[in-house]
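Read through the structure below, which is laid out as structure tokens, and then see the notes.
With one protein chain withheld, the remaining protein chains of the complex are depicted in position.
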Amino acid sequence: MKSSVTTSPVRTETPAALKPKRSRDYGRLWTIGPVVVWMGVLFLLPLLLVLAVSFFSRSTFGGIEPPLTANNYIRFFDPLYYKILWVSCVLAFTTTILCLFLGYPFAYVVARAPVHLRNLLLLLIIVPFWTNSLIRTYAWIVLLRTEGVINTVLKALGLIAEPLPMLYNEFAVLTGLVYTMLPFMVLPLYASIEKLDKAYLEAAADLGATSWQTFWRVTVPLTAPGIMAGSLLVFIPSLGLFFIPDLMGGSKAVLIGNLIKNQFLTARDWPFGSAASIILMALTLLFIGGYLAVTKDKEGKGLT
Amino acid sequence: MRLSFAGRLGAVYAALIYLFLYLPIAILILYSFNKSKLNAVWTGFTVDWYLKLFHNSDVLEAMNTTLIVAAVSTLASTMIGTLAAVGMYRYHFRGKTALDAMLYLPIVIPEIVMGISMLAFFAQLKIPLGYLTLIAAHITFSVPFVVVVVKARLAGFDKSIEEAAMDLGATPWQTFVKVTLPVIAPGVIASALLAFTLSVDDVIISFFVAGPTSPTLPLKIFSMVKFGVSPEINALSTLMLMVTLLIVVIAERIRLRKS
Partner (left out) sequence: MKKRWKRMMGIGLTVLGLAAAAGCGSPSASTPADGGGSPQAAGSPGGQAGAGLDAELNVFNWSEYLPESVIKKFEEKYGVKVNYTTFSSNEEMLAKVAAGGGIYDLTVASDYYIQPMVKQGMIEPFDLNNVPNFKNLLPEFVNKEFDPGNKYSIPYMGNTVSLAVNTEKIKTEIASYQDLWKPELKGQIVMVDDQRFILGMVLKSLGYSANDTDPAHLEQAKQKMIELMPNIKAFDSDSPKTLMINGEVNVAFVWGAEIALAQREVPTFQTILPKEGLMITMDNFVIPAGAKHKKTAEAFVNFLLDPAISAEIADSFPYINPNKEARTMIDRATLENIAIYPPAEEMNRVEGLQDIGDAAKLYDRIWSEVKSAQ
């Protein structure tokens, strides 16, 4: 690259602003450019269509028509839709917490495994998810149903007298969600625990910290970015997911994902469906805003 | 190798989680030998579904499409996403927070909304639906996942190493390849695995952006639901699983012998 010629000898602690301009510009262009162009064209432009539709009205025949109105947003402010949103948030939050508690020790073990085993173990986590989700969910149903594998085994072992109701209830929904979302928690955790420098842990131990203290005071703070990333990657998709709650919970609750889907598929009320999607996105931005505010102190200084 | 007590406990715990991950897979494999077509109850042993699979050109073709789309979109989204994560870590620029926030939106937007809006968009630009639109859509929903995972890996990464490299005359590109990339490699691999996983299993967005000639395997499978998803799909999944594991083990062997 030509820009290397311009590399200036003035250095090290100098703030970024003093670095040779051209080199930095190229770097920015080549790293940020692709994502801005790609997502701008293929995500933001189509999203503007959704935003536009959310201000129209439903025509009698399920199309959209003027007048422009904010009614679709006003309509959402209703105890019924609050409740649906709340239930979805609680479900997504529970899933995230369960994934974190199951996933953290697991990611820790995998990241601390002998180096030659790590990639293999990592791949073994994700391989089950390359099979079709529908078939996988059916397999869970075979396991959990009244006359299913688990009940049969437990009965044969004499642990239960009556089959446990494990399907079409909250237990089933959470099992399905945790199963599906676990890799989204484990992989970022792995990436972040793997780089943890053992020297820190040893130093803590040398200074007399118990292993529990070391874990809470050193390991967790150092892997916080992984925890946050994993939690977001589990929480956000869980919020809109309805396929698994429907199949394993028997579609007995309306989640925000169902509500939006119904607007597009059964009620044919695209304006309201679009408005609900925009609200869901706004809510996500709020979460992200909180996340950025929390993490900013930690990495913020390194950025300038 | 001797393990400490904590180490052994960890190994047992990891084994239990792997058991949880593979329990439904075991059922899936078992049912590929089930006589009943309905995937509901066990009625007897057969290998018919494997034989039928090899004659089902539709399913094999759909699998081919799925793998091509997944491979291309994983490669592209991992590149775009990794560069973005590095750029956002390394540089300061106007609109950074907005870009950061914007990248989370594709994760939360309900798939059906994303699918329909992309369909409208492609239709308007008169881009015919097919491989191109399918791959473009898959890249779009994968990029945010890559950015988030790689960024988490980068957090806390000591910038002075990069700066030292540049002081020694390395270009930003050289610095990226020689210094940054090795450090973030585990994050990049993890994110590529996620992108691939998302792509091979997507149904809703694919439905809207796929053309008449490019149905993917998940689309094919979902179209079978009413009359029972054929155990051929279980057979196919089993074979794919076996091939993947075989490749992994062989690759691991070769690596071990080298070192």
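We just call them A and B in the order they show up, numbering each chain from 1.
What we mean here is this: contacts are C-beta pairs under 8 Å (C-beta built on N, C-alpha and C of every residue); 3 or more make two chains touch, one makes a residue touch a chain.
Since the structure is predicted, the reported quantities are computational estimates derived from the model, not experimental observations.
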item	value
Contact set of the excluded chain (shown chains only)	A, B
Among A:25, A:147 or A:197, residue touching the chain not depicted	A:147
Omitted-chain contact residue, chosen from A:52, A:74, A:220 or A:294	A:52
Among B:64, B:97, B:124 or B:160, the residue in touch with the chain that has been omitted	B:124
Sites on chain B contacted by the missing partner chain, in the whole complex	36, 38-41, 116, 119-121, 123-124, 126, 129, 207-208, 211-213, 215, 222-228
Missing-partner contacts on chain A, residue numbers	45, 48-49, 52-53, 56, 58-66, 80-81, 83-84, 87, 138, 141, 145-148, 167-168, 246-247, 249-254, 258-259, 262-270, 272
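The rule is simple: only the chains that are shown with their structure count from here on.
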item	value
Distance between chain centroids, defined by C-alpha means - chain A, chain B (Å)	15
In the complex, chain B residues that touch chain A	1, 6, 10-11, 13-14, 17-18, 20-25, 27-28, 31, 39-40, 79-81, 83-84, 86-93, 97, 99-114, 116-118, 120-121, 136-137, 139-140, 143, 145, 147-153, 155-157, 159-160, 163-164, 166-167, 169-174, 183, 186-187, 189-191, 193-194, 196-197, 200-201, 217-218, 221-222, 225, 229, 233-234, 237, 240-241, 244-245, 248-249, 252, 255-256, 259
For the chain A and chain B complex, residues of the former touching the latter	1, 3-4, 7, 11-12, 16, 23-24, 26-28, 30-32, 34-36, 38-39, 42-47, 49-50, 102, 105-106, 108-110, 112, 114, 116, 119-136, 138-140, 142-143, 149, 179, 182-184, 187-188, 190-192, 194-195, 211, 222, 225-226, 228-230, 232-233, 236-237, 239-240, 257, 260-261, 264-265, 273-274, 277, 280-281, 284-285, 288-289, 292, 295, 298-299, 302-304
